[in-house]
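All protein chains but one are shown at their positions in the complex.
This part shows subunit A:
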Amino acid sequence: MSLSTTLYNTFFRRNSIFVGSIFAGAFVFGIGFDSGVTAFYDRWNKGKQWKDIRHKYVEAAEEE
């Protein structure tokens, strides 16, 4: 049995499974997309965000 037949029999044959896997996939895709974009944003702005430079100022304030 080829890959396409297996795929069809597993996901597409029953509409309930088809729609259910679409919603489950949308949930997983949303989480993955969010974390991916956030990781990219943090890497792109490395050293510019408050969480990257916070240790400089917070430690200085505690020393005073």
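Just so we're on the same page, a residue touches a chain if its C-beta (ideal position, glycine included) is under 8 Å from a C-beta of that chain, and two chains touch if they have at least 3 such contacts; residues count from 1.
What we mean here is this: contacts and distances are computed from a predicted model.
Chosen from "Elongator complex protein 6", "MIP18 family-like domain-containing protein", "Cytochrome b-c1 complex subunit Rieske, mitochondrial" or "MMS19 nucleotide excision repair protein", the protein name that UniProt gives for the omitted chain reads "Cytochrome b-c1 complex subunit Rieske, mitochondrial". Taking the whole complex into account, subunit A touches the unshown chain at residues 2, 4-5, 7-8, 11-12, 18-19, 21-23, 25-26, 29-30, 33.
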